[in-house]
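Could you have a look at this structure, given as structure tokens, before my questions?
Only one protein chain is missing; all other protein chains are in place.
Right, chain A next:
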């Protein structure tokens, strides 16, 4: 069981340019991360609230719609967020171009 988890995280982490991967549970507490503690807690807190806000934007515009994915491109990184009722999966990548 623990092997599957590690394997999946290693797979994502081994893609070119991936800086870190964080899995956050439904209460907003990070349960698995490849980054150091302070950064993890920061990312988890900020991204959770941003994902919630994005979700309420989508649903306010059309209640039958729902947020599936969120990508934030910045000058240095790209943050990919897969939000869900029970988890939030956050991956930070450094695209090469």
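Heads up, the rule we're going with is that a residue touches a chain if its C-beta (ideal position, glycine included) is under 8 Å from a C-beta of that chain, and two chains touch if they have at least 3 such contacts; residues count from 1.
The rule we apply is simple: contacts and distances are computed from a predicted model.
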Missing chain, UniProt name, options "Phosphatidylinositol-glycan biosynthesis class f protein-related", "Dynein axonemal intermediate chain 4", "Mediator of RNA polymerase II transcription subunit 17" or "DNA repair protein RAD51 homolog 4": which is it? "Dynein axonemal intermediate chain 4"
Residues on chain A facing the left-out chain by the touch rule are 1-2, 4-5, 8, 10-12, 14-18, 23, 25, 29, 31-32, 56, 59-60, 63-64, 69, 71, 78, 80, 82, 84, 86-87, 89, 91, 93, 95-97
